[in-house]
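One protein chain is absent from this view; the other protein chains keep their places.
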Amino acid sequence: MLSILFYLFATVAIFSAFYVTKARNPVNSALCLVTTFICFAVLYITLDAPFMAAIQIIVYAGAIIVLIIFVIMLLNLGTAVKKRYTHALAWGAALSVIMLFITNTFIRRGVPTGKLGDVTTQMIHSYGHTELIGMALFTEFLLPFEIASILLLVAIVGAIILSKRQV
Amino acid sequence: MYDYLWLIPFFPLVGFVFNGLFGKKIRNEAVIGGIGTLMIFLSFLVSCGNFYALLQDSEKVHQRVIASWMSVGDLQVDWGFLLDPLSALMILIITGVGTLIHLYSIGYMHGETGFYRFFAYLNLFCFSMLMLVLGNNALVMFVGWEGVGLCSYLLIGYYFEKKSAGDAAKKAFVVNRIGDFGFLCGLLTLFWALGNKGVWTINFVEIAENAHLLESGGLIVTVVTLAFFLGACGKSAQIPLFTWLPDAMEGPTPVSALIHAATMVTAGVYMIGRMNGLFAMAPDTMMTIAVVGACTALFAATIGLAQNDIKRVLAYSTVSQLGYMFLAMGVGAFTAGIFHLMTHAFFKACLFLGSGSVIHGMHHGYHHAHLKDDPQDMRNMGGLRKKMPITFWTFLLSTIAIAGIPLFSGFFSKDEILWWSFGSNRGHWLLWLVGAVAAGMTAFYMFRLVFMTFFGEQRTDPRAKDHIPESGLTITIPLMVLAALAVVGGYIGIPAILGGANHIKQFLDPVFGKAIALNQIEAHGTHALEYSLMAVSVGIAVFGIFLAWVMYVKNPALPARFVASFPGLWKAVFNKWYIDELYDAVFVNNCKRIGTFLWKGFDVRIVDGIVNGTAWVVKGIGSGLRYTQTGFLHNYAMGMVVGVVVIVGYYILGK
Partner (left out) sequence: MISVYHYLILSAIIFSIGTFGVLTRKNAIVIFMCIELMLNSVNLTFIALSRHLQNMDGQIFVFFVMAVAAAEAAVGLALMIAFYRNRESIDTDDFNMLKW
């Protein structure tokens, strides 16, 4: 059951991701991106990470994609002309294939070992994923959390400054 | 009281900052001059207080540190002051004479455009000189040493619009630099040598305490002291570095009086006195100093015989008297050297200020008659004693003092030096002979100066001769005070043989006594010998005066006949033995030639070639690499990915 679920959503994710790069209309790209993100969210659930799946949907599919589509609409971008063959296409394809090959080799060769933590499946089920995330975030990772909030504030200010016509 | 030691250099610094920053705005000469004089007078008062406290105190060496300067390893350098009898005497001379000269300058510099500038520099000079004298370690002394050099440069070049003044300032600076090089070499070598013995210090007191670690009479101590002596030569205008001092007379006369007669040029003597513990350990250096001092005394005196510029005569006289001080230091008569330094400061400052008063009057006369004659040329003077009575009498008293006539201050100090150069175990009768002859010449040319200026017919242009007034009070008061000091200043050092207590010797004993006793320097001889030497030197001086009287008052045609009979000799003396020309030919021109070669040959071809070649290569590479910078985002992104792939691939596949 889990295998079928994984293979189904992995296939959909790969195809929709590929279509993100291929679609000539940016709106289509954006919609395919949403599809990919939702597939990822499902995969997160299969990994016993329901909270991550939720914020994947909320932040990525909800906020970022909406923002992107909003900008596409705002700028009124048309469909790209059908491109003829370019050097960039060949180079890009070659490089990504090489990269895939290298990472594949690495993954196949290596064994992900390390000190096992105490967050077992039973623990997640008994405590709840959200609570575990919250515990870690507000105890051990409190300072990075605060810094991230400052980063977001800076980003807001930066975005306003950049988009204003006259500062 | 000693806790207020820092105030002594601080007051002139305040004056310098005030006049330097606001003087141009204020423009009021009374305020500027008043501030300048008041500041140095305040430090004179503090000096007096410290001097008095030191007299009462049984402990004679006091150090006060106001701040730490640097602390490197075992070496600790402070902004510290040292008060001992030597520096106490020096600060009294500097601030006392300095106050009088500041006061004098108010009158003398009246109406000059750079009035505030002059006072600012003068205050800065006093500050530097006091730092030099009071510093408790060699680095603080060096700060003052360089500071007085700078002020000397600035003040010689005070009339910088005149080319000769600018040249003289540069000459003084460059020649002093050679001396400073010696000073630094000596300091660093001493530091290294003492450090090798485990004592990393440049503090004078500690140097004196640890001097015994070095081998007495050894190579190191000789080299160190010779290097220090080179520094002293530069600052105090001794052979071979004396040529800058006569040229320094381009500066205003108060500057000549303060810097180039009373204080700065004696810094070399002071420095040797400060390091007496080291110098006493190096008999070879002492010998060199004595010989150089004696030669300078004689040599400068001969040049002084034939000069016609009133200030130049005094300049050569200063060089000659400095030679006496070095002679004293060289034969181990440290006290006599410092004593002569003090009396010389009084009478030479008075002489310079008197000559300034004369020049001032002459200038006034020529200005009135719209003439452009040289107001400093003695051939245009004569008969001024009735026009300028105060100037004349003070000048005459100082001249008698410098000539070494008994009962005047110069006699006691000079005679002490001559006695030591004969009787000391570091002395020699030849040194005495040279000194005595130079003393005779001194008497001769000084009285020649007096006779040509104040006696006989007035040779001034008739249109100007009746408009030469006596100078005002600000000028005559310092003259009178200094003349009085020139007369009585010697009474603190009446030698035992004349029934005196020689107070100054006892006073300075804590500074010099140890080194003198340790190295067994002493003057010995019978009283009869001492009396007869005294009589001979007085006789020579009187003879010199008589000769001057014969040649310049009784029979004024004699000098011309003398010149006619020895034309070559006279010409050589008149042209200062062609020393400047010799230096030009040997050092200056060759330096210029080397400089020109380095400029046209080395700098233009090789240095510029390397620089231009580098630029050319970079330009070539740049124009080649420019093609890789397309400006398209994709190419950069592609480059990044290629880089990532290569690096990651190397780490993953390469292993």
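Each chain carries a letter (A and B) given by its place in the written order, and its residues are counted from 1.
Note that in this section contacts are C-beta pairs under 8 Å (C-beta built on N, C-alpha and C of every residue); 3 or more make two chains touch, one makes a residue touch a chain.
Bear in mind the structure is a predicted one, so any value in this text is a computation, not a measurement.
Peer 1: Looking at the whole complex, which visible chains does the left-out chain touch?
Peer 2: A, B
Peer 1: Tell me where the left-out chain touches chain A, residue by residue.
Peer 2: 2-3, 6, 10, 13-14, 17-18, 20-21, 23, 26, 29-30, 33, 36-37, 40, 43-44, 46-49, 52, 55-56, 59-60, 63-64, 67-68, 71-72, 74-75, 77, 80, 86, 88-89, 91-93, 95-97, 99-100, 103-104, 107-108, 112, 114-120, 132-133, 136-137, 141, 144, 148, 151-152, 154-156, 158-160, 162-163, 165
Peer 1: Need a quick check: the contact residues on chain B for the chain that isn't drawn.
Peer 2: Touching the missing chain: residues 629-634, 636-638, 641.
Keep this in mind: only the chains that are shown with their structure count from here on.
Peer 1: Suppose each chain is reduced to the average of its Cα coordinates; what separation in Å results between chain A and chain B?
Peer 2: So the centre of chain A lies 83 Å away from the centre of chain B.
Peer 1: How about chain A: which of its residues touch chain B in the complex?
Peer 2: Residues 88, 91-92, 95, 98-99, 102, 105-106, 109.
Peer 1: For a test of understanding, state which residues of chain B touch chain A in their complex under the given definition.
Peer 2: 634, 638, 641-642, 644-645, 648-649, 652-653
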